[in-house]
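A protein chain is absent from this complex, but the other protein chains hold their places.
Every chain is named by a letter (A and B) in the order it is written, and numbering of its residues begins at 1.
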Amino acid sequence: MESDKIIAMEDQYRDYLSDESGMTGTAGSISFPESEDELRSIFLTMKQGGTPVTIQGGRTGIVGGAVPDGGHIINMSRLNKLHKLEFTDSGAALLEADPGITRLELTEGIQKLKGGHALFWPPDPTEPSASLGGIIASGAQGISTGLYGRTEEHIEAVRIMDSEGNFRTVQRDDTDFGAVYFGSEGRYGIITKVRLRLRKKPDSMWGIAFFFEQKADSYQFADMLKEKFGTGKNSSPKSVDAEIHASIAVCEYIDRVSIDLVEERKPYMTKIRSIPDIDSEAAAMIYTEIHGSDEEAVSEIAEELLEISVSCGSDPDKAWAVSGETEIDKMRSFRHAVPESINLLMEKRRKRVPGLLKQGSDMSFPQMGFKELLNLYEKDLQDQQEMQESGLQWTIFGHIRENHLHINFLPETQEQYDLGNELITSWAERCRKVSGAVIYEHGMGKIRKPLFVNTADRPVLEEMRQRKQKYDPAGLLNKGNSIDD
Amino acid sequence: MSGDASKLSILVYFEYHHRRLHPVGLQLMTAAKELIRNNGGEILGIIIGEGADQAEEQMNQLPLSEVYLYESEEYFKSDLYKTLMLDCIQQSSPGIVLIGGTKEGRSLAPRLSAALKTGLTADCTELYVRDGGELVQIRPAFGGNLMAQIITPDTRPQMATLRYNQFPPLKPSVSEAGRRKPVSFIKRKLSTQPSSLLEIIDTARFTASESIGKQDVLVAAGRGVRSKEDLDMIIELAELIGGELASTRRLVEQGWISFHRQIGLSGHSVRPKLLLTIGVSGSVQFMAGIRGAETIIAINSDEDAPIFSAADHAYCGDLYEIVPALISTLKKQNT
Partner (left out) sequence: MIKTAVCIKQVPAYSDGLMDPNTGLLIRKGLEMVLNPNDLSALETALRIRENYGGKVDVFSMGPKHAEEVIRQAYAMGADEGFLLTGKEFAGADVLATSYTLSQGISAVDDYDLIICGKGTTDGDTSQVSGALAEWLGIPHVNWVSGIKKLSQKTIQLCQEMEGELYTVKASYPLLIAVEREIYTPRMTNLKMKIAAKRKPVKTFRLQDLKDQKEIHYGLKGSATRVEKIFPAKENRSDTEPIRDTAGAIEELALLLKPYAAGRKAKQRVDE
């Protein structure tokens, strides 16, 4: 019945063989289902022939999770509608959405819903073309979890189609949700609908950028922020109206190499073009956001931050401060332009050396100071003779509060790439020892799978094996994303 | 004076520099001719500039009753040109004044309208006239999503600037001119020669920045284009319609086109009046950059391509058939 929906792989669909990591796979056919029924019948047709399927969202992942390993591609981009927005008796605002909707479409769609203009969905993994299903499957967190909580706290339920083609709804509080479906990269089922929990937008938002001529000063500032404002986490409220007085929502570190990469691209990126060049003396910047229901309280925190920054050697006349959604969006776009520019640079380098994939770390070291963590990284990056000899370049940016930094290598040769991998592996080893998260929010996909398998505890791996056996014994779902594929 | 008071008279401002008429003048003529088509009326012209009288020959081929010529300075100066234009309006009392929506026109018109304490509607895309000579002016509003219909109820003249390249140029015709009353030329000289407080001390040829974010016409190539060499025909088409080449992220990744020309989330957001997409499927990445485009024409071989949902004119077919044929048709039209 749906055979006409299944399109043989042709040259014009070659984009769908890769994702943002730069990895390219193979596939025999592709489909773009527009309803759950279509999705089901396509899947069952494939299942009948024993053909594995790869579920794709926005293909913005950086570990090859959406890259097909043969078989059929089910691209979810046409399952991208928003459905009803409901206000429950307990005051929650729940919105049903298709998994193929992008972060951008979601944000804009919410504004246009009746009663939606004052609401938002807090998780912001910064890439606007990431899909909702992909965010859930990779366990993406983004930059404001410190205040609003983790992504899973903003999901009420997901509807899953299992490997038999049956549908069921999994609530957030069901054990299956966190254990099986959230962040499991499509290994155990296909997300076909999502019920989101929305929040009221904060009345006041300030975005502040501090600049430091000495990197060490910025580390000190970061540690003082953590000490003073803690994790600041506002536990997930049941009511949409629950107000936050004023709190730090975002706290991001961006090093000079990252700034330079963005500035090279800036004139040609409309959304950040109007941001002036950053003082060439700045060795690092720290971007913070303060959100709250009370403008006065927000500006009080801003004053406190200003004082702390001065005590850490930041020039108070140079700090930027913006407010309002549009300006904040612009600053977030700047922050997002960091990984974006890195990916674009790597695309260019890959033209010459095909093996050079996106090479970024995704580890969180919760039990450590920020300065301590940076010193640890820098010791390896700057002091090691091997690094000095190879000339491998790197950038550092990421989330201060979770001690979750993305070290991105910028290799130009295969040798440099291999060296980068060695370093990431050694950090993963250390991360595991201090009970950190080796893979925090990007997923392991196909590229980081070996790293995960090598550092994970045996019982964890065993559990994953058993789960795969239980939910997808034929191994048809997202082949290549499971540990034994 | 232009005679019968009940007759609609329209004054058209012809930009004139380096002894050449700016093309917008003939576009204004098309609009003016249409306005008097049903109920009659007359069209007057005004030329300000150095060697204004040398435009007579060309003016003779247009359906104008009178043309005012003001011998003046070569370059546009808002205050000086306003004074001369004001004199012309006082002499001819037109019911309607049409000015081009060019840089010069948009600098002159508001100054003039304030001097006349009358209404001005900017950048009109459609005009018609009601009985009694009331001008109905239609212009895009709110980013082009909506149109506003505007009138000037009490003050005269009714002033409008017309969007450049919105109206086709009126073809000058010698044979038609032969059947009309000849154009009468009025060379005006003010008793005290007006001067300007602005001094133009230098001019230079200049090409507007080629940034695709600022272009009015863009031709965007996508992955439907199979090789770098094939871009040549896209460029040729772009040049033919006065457009600039743009591209999807894909072709930039291929290394075929510089990232300066990339449209989309990680490139430029563009706001052209016309966007012609060729072989572009319309990824989320791309679509986010084209929302400001006024008119979108899309050519693509996949009938389900998302680009079609954004297009005003959608053509499903092989670009390798359509583009070359289109180029040769446009070339024929132009000769």
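Note that a contact is a pair of C-beta atoms (placed from the backbone, for glycine too) under 8 Å apart; a residue touches a chain by one contact, two chains touch by 3 or more.
Values in this document were obtained by computation on a predicted structure and should not be read as measured data.
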Q) For the full complex, which residue in B:E57, B:D131, B:E229 or B:E303 touches the chain that was left out? A) B:E303
Q) Thinking of the whole complex, not just what is shown, which of A:L306, A:M368, A:M387 or A:V453 touches the missing chain? A) A:L306
Q: For the chain that's not shown, point to the residue among A:A321, A:M368 or A:I483 touching it.
A: A:A321
**Q.** From B:S9, B:S72, B:T102 or B:S247, residue that would touch the chain that is not displayed
**A.** B:T102
**Q.** Among A:K112, A:R352 or A:R458, the residue in touch with the chain that has been omitted
**A.** A:K112
**Q.** Residues from subunit B at the interface with the omitted partner, ascending
**A.** 17, 20, 22-23, 26, 75-79, 82, 102-104, 106-115, 117-123, 136, 140-155, 164-165, 168-169, 196-209, 217, 240-243, 274, 276, 291-292, 296-299, 303, 308-318, 321-322, 325-326, 329-330, 333-334
Q. If the missing chain were put back, which residues of subunit A would it touch?
A. 108, 111-112, 117-118, 206, 208-209, 274-277, 299, 302-303, 306, 316-327
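Criterion: only the chains that are shown with their structure count from here on.
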(Q) Based only on mean CA positions, could you tell me how far subunit A sits from subunit B in angstrom? (A) 46
Q.
Quick check: in the complex, which residue numbers of subunit A touch subunit B?
A. 12, 14-15, 32, 58, 77, 102, 104-105, 128-129, 265, 268-271, 337, 340, 344, 347-348, 351
Q: Could you pull out which subunit B residues touch subunit A in their complex?
A: 213, 223-224, 250, 253, 255, 259-260, 262, 265-269, 281, 283-285, 288-289, 301-302, 304, 306
